[in-house]
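As you look at this complex, bear in mind that one protein chain is not there, while each of the others sits in place.
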Amino acid sequence: MSTDLASSFFDNFTWIGKYWPMILGGFWTTLQLLFFSLLLGYPLAILVGFGRVSKNKFIYGLATGFVSVIRGTPLLVQLFILYFGLGSLFPAIPHIRQSFIWPVLKDGYYYVILALVLSVGGYVGEIMRGALLSVPRGELEAGRAYGFHGFSLVRRIWLPRAMQAMMPTFAGETVLCLKSTALAYLVSVQDLLGQINIIRSREAITYTPLLVVAVGYLLATLVIEAVFRRFEANFAKTTRPA
Amino acid sequence: MAETDVEAFWDQLAAGWGTAFLAGLRITVELSIGGYITGLLIGGLVAWAKLRGPRWLVALANGYSTICRAVPEVLMILILYYAGQQALNGLMASIGFGAVGIDGFYAALMVLGIVQGAYASEILRGAVLALPKGQIEAAKAYGMHGFVLFRRVILPLMVPFAFAGLTNLWMSILKDSALIFVVGYKELISTAMAAAGSTRMYFSFLLFCGAIFYALTQFSNIFIKLIDGHIRRWMPRLG
Amino acid sequence: MPEGSTQAAEDQTPVVQLDNIHKSFGRLEVLKGVSLTAHEGDVTALIGASGSGKSTLLRCTNLLEIPNSGRILIGNEEIRLKPASGGTMAVADQKQLQRIRSRLGMVFQSFNLWAHRTVLENVIEAPVHVLGENKAEAIEHAGELLNKVGLYAKKDTYPAFLSGGQQQRAAIARALAIRPKVMLFDEPTSALDPELVGEVLRVIRDLAAEGRTMIVVTHEMAFARDVANHVMYLYNGNVEEEGAPSKVFGNPNSERCRQFVTPRQH
Amino acid sequence: MPEGSTQAAEDQTPVVQLDNIHKSFGRLEVLKGVSLTAHEGDVTALIGASGSGKSTLLRCTNLLEIPNSGRILIGNEEIRLKPASGGTMAVADQKQLQRIRSRLGMVFQSFNLWAHRTVLENVIEAPVHVLGENKAEAIEHAGELLNKVGLYAKKDTYPAFLSGGQQQRAAIARALAIRPKVMLFDEPTSALDPELVGEVLRVIRDLAAEGRTMIVVTHEMAFARDVANHVMYLYNGNVEEEGAPSKVFGNPNSERCRQFVTPRQH
Partner (left out) sequence: DTVKVSVAAEPYPPFASLDASGKWVGFEVDLANAVCKAGKLDCEIVATAWDGIIPALTSKKIDVIWASMTITPERSAQIAFTIPYYNTPAEFIANKDDKFDFAPGSLKGKTIGVQTSTIHAQYVQKAYPDADIKTYGTQDAANADLAAGRLDLVLADAAALDDFLKGKDGTCCDVKTFPKDPIFDGGVGGGLRKEDTDLKAKLDEGIKAIYASGEYATIEKKYFSYEVGTPPK
């Protein structure tokens, strides 16, 4: 019985020989999506976080509305609205198909990145808010008392201090983003999971292709965690163990 | 034309898709709550293991959260539900009993709980690391320890640090509950996709689905705001 | 101490001038119209019971608390305030405030060192990033200051690893690093042993000699008597007694003040 | 103060006994073999320069810092320690430690009030949740203590909204609330004005009269001289001088100690 299970579980791995270029291509796409989403998403998150603690009513309202929509609706719905909704408005613009931005506007790839950037902005932005509020008031006051204000207060004291507090959640949010890239196949961008799903249904095998996905994601996760561990260790040296 | 679209959409809802959405809503909510609570319990234990456990347990806990965060949920549910079922079938057959079914709902709940637990453990661990050390020392100095120390001092102090991360988790489990589709249950998103596919009214049904989720999270937000205000009552407002 | 200096200085423009400051927290009225004038080189001691509003007054001076009413002048310049909702006020010109603040050194009662920076980094932070000083020079200056407060050996330590007195000394070095025109001290010696108290008071006296103006909240009556040339006794949000130390300590009008400043046998 | 009490008490078993305590942080050796014995009703003052290890010694007493070597006895009971990795030690019996700790009241140098509880809640926390006292009684007792330190009016305030002195008084009330056998004070009067210093010292003296044992880190030489019956001068991780106040202040063997305790003219 156990051999039976094992054999059906590890259907077989022979398909890898045939498909490895597809798999690597998909993985590369996944990594690209992740990279650009983070590159633009984290800065957006910082802005959103500060917007959420802003005393300016307009900025606060804007940030709050943004966070509430992004966190309040499924990423899938957001992606569809961007791609099929927003995206289908463009072809109506005259001459746009001949213009140089058409390749960008018609490519699902950029819509996935846009959706993920907004998503990271919303979710991490809200964590940012909590971290900003947890910075001891006295240290901010000391900053103000010495003439830090506005951007300099943020850059030198408030932000680095808040970043420390949210350090341990970064890795998790980044991995969440990694897994969210898997929605890309819906708008015809073939990421790792997309390619694997093609293989799975073409070969009628279930588990081993998914194991390959798991290994791919695991490798990426290990790298992500290792990177953030280093940041965290840097942070740990400023505090005493309890 | 837009009018007829809207009318057609309402006709579809009235024709039965409305009921389907209600059923989907119920599954989404039940599964999310169940998975979230399971996740918090697992996350709490694992966070504790990471912070206080012996070295081997720390390694184990780290391995758990790395793997469970990295592996796609769909693989876990396939393994737990189908491969697990297969193993169980074999086992029952070998000891001479008939097949026993694994319930898809609880399998999905477990998978969500296990994945959420991995994220929650990191959030909770981070919150503990950010605690003001002096106040914990004070509690220890007065003889507090173990659960009392945790409940009376550590927990209330760490909640402000963990809160945003934990509400994020709640928001995402509401949507991740779509996972249960693989084992034959239709929650909100898969109901919307089914309705969209069957009626070809993609946009209307997806927007409708988005609206329901939005209502759901706004409803959650009422509670989140209340709790947030309560846990921040002892912090002076930023000047 | 030259007690006459207060007289002599009357003619010059005051460096710090607080005029009829009122401040409430919710329904609790903490300051009920306090005025204070300090000229160049003046050392003003604020004394009074716990909770009498000393820290609040000091914090109003650099607008960490915004008074409900009253005027604040630093140098010759009035900090522009504008009315805000609910009977409060708000800063009208942030630029002006920053410029003024960057020359007011403050030592907090609870130190408030930046936990994410080492002692040295705490000290050079404002000079380099607010005043735009050259980093190498700032480090050199910081080294001198840390030597002065006896903390050079701990310069690469994070605040969480310092003893109470060490934190306080780091906070003092940080305040001195911006070469402030006016120093605001909130109990600068509370965590220090007598030897260090002596050190710090000597620093303060040197600063006074250099013409720096200082406002010091203190519980050290000996300090108030010996170093300050002006003493204010706050009681319940009002100035109950003020004047030269000889008067406040030797011959106060207020019975309450007399009781407060009379040395007690422990 | 009955200086002879130290002598008389020699026959009884000591309440606190620290034996050859060593403590290092990394490569920094902070305590280099310190011993301390206190009998019932003894008030021991720890004095010494900033960074000399006073707080660390106090924190070793209730095992907030675990010494690298040495023995700690409270009452007649030795706190069981076991060797741990890297030449350090670990607590062997957590139960025992909790039991002992719950009768050691500690006032921290930085107060460490629980930020999420009001003043009153801070005070009743340990009695109710560690000692299992009845809540109503605990509240009554807390009320008395808060009256004693003059903080009853602030009983429903959260710590972040208190002045420095108010926080310190709340911390003292919290320590007293567990009716401790031994009180450990880390600079209990640093943030207080002279009037309150007097109050607090009176409280400490009353406690001593009730037979409570106290160890007090202090910078107030007057206090050490008048209230303590035993003074220890720490220098660089060693006990440089100890004995009755009359000896340490009047006729110390160590030149360094003499310099430290000699009142300076500010």
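Some points to look at:
Note that the chains take the letters A, B, C and D in the order they are written out, and that residue 1 is the start of every chain.
Keep this in mind: a residue touches a chain if its C-beta (ideal position, glycine included) is under 8 Å from a C-beta of that chain, and two chains touch if they have at least 3 such contacts.
Just so we're clear, the structure is a prediction, and the values are computed from it rather than from any experiment.
Within the entire complex, contacts from the absent chain reach the displayed chains A, B. Although one chain is not drawn, the whole complex shows that of B:S190, B:S204 or B:T217 it is B:S190 that touches it.
Of the candidate positions B:A83, B:L131 or B:L155, contact with the hidden chain is made by B:A83. Of the candidate positions A:N56, A:S188 or A:N234, contact with the unshown chain belongs to A:S188. Here the missing chain is touched by one residue of B:L25, B:V74 or B:L91, and it is B:V74. Although one chain is not drawn, its touching partners on chain B can still be listed: residues 12, 15-17, 19-20, 74, 77-78, 81-83, 85-86, 89, 99, 181-184, 186, 190, 193-195, 197-198, 200, 202.
Interface with the hidden chain, as seen from chain A, comprises residues 8, 11, 84, 87-88, 91, 97, 106, 108, 185-188, 190, 194, 197-198, 200-207.
Here is the rule we use: only the chains that are shown with their structure count from here on.
Per-chain Cα centroids separate chain A from chain C by 48 Å. Contact of a single residue of chain D with at least two other chains is seen at positions 110, 160-161.
Among all residues of chain B, those that touch two or more other chains are 133, 137, 235-236, 239.
Interface residues of chain C, counted against chain D in their complex, comprise 25, 47-51, 55, 109-110, 150, 161, 163-166, 169, 186-187, 190-198, 201, 219, 221-223, 226-227, 259-261, 263-266. On the side of chain C, the complex with chain A involves touching residues 62, 64, 94, 97-99, 101-106, 108, 110-116, 125-126, 129-131, 158, 160-161, 174, 178.
Within the complex formed with chain D, the residues of chain B that make contact are 132, 134-135, 137-145, 148, 152-153, 156-157, 231, 233-236.
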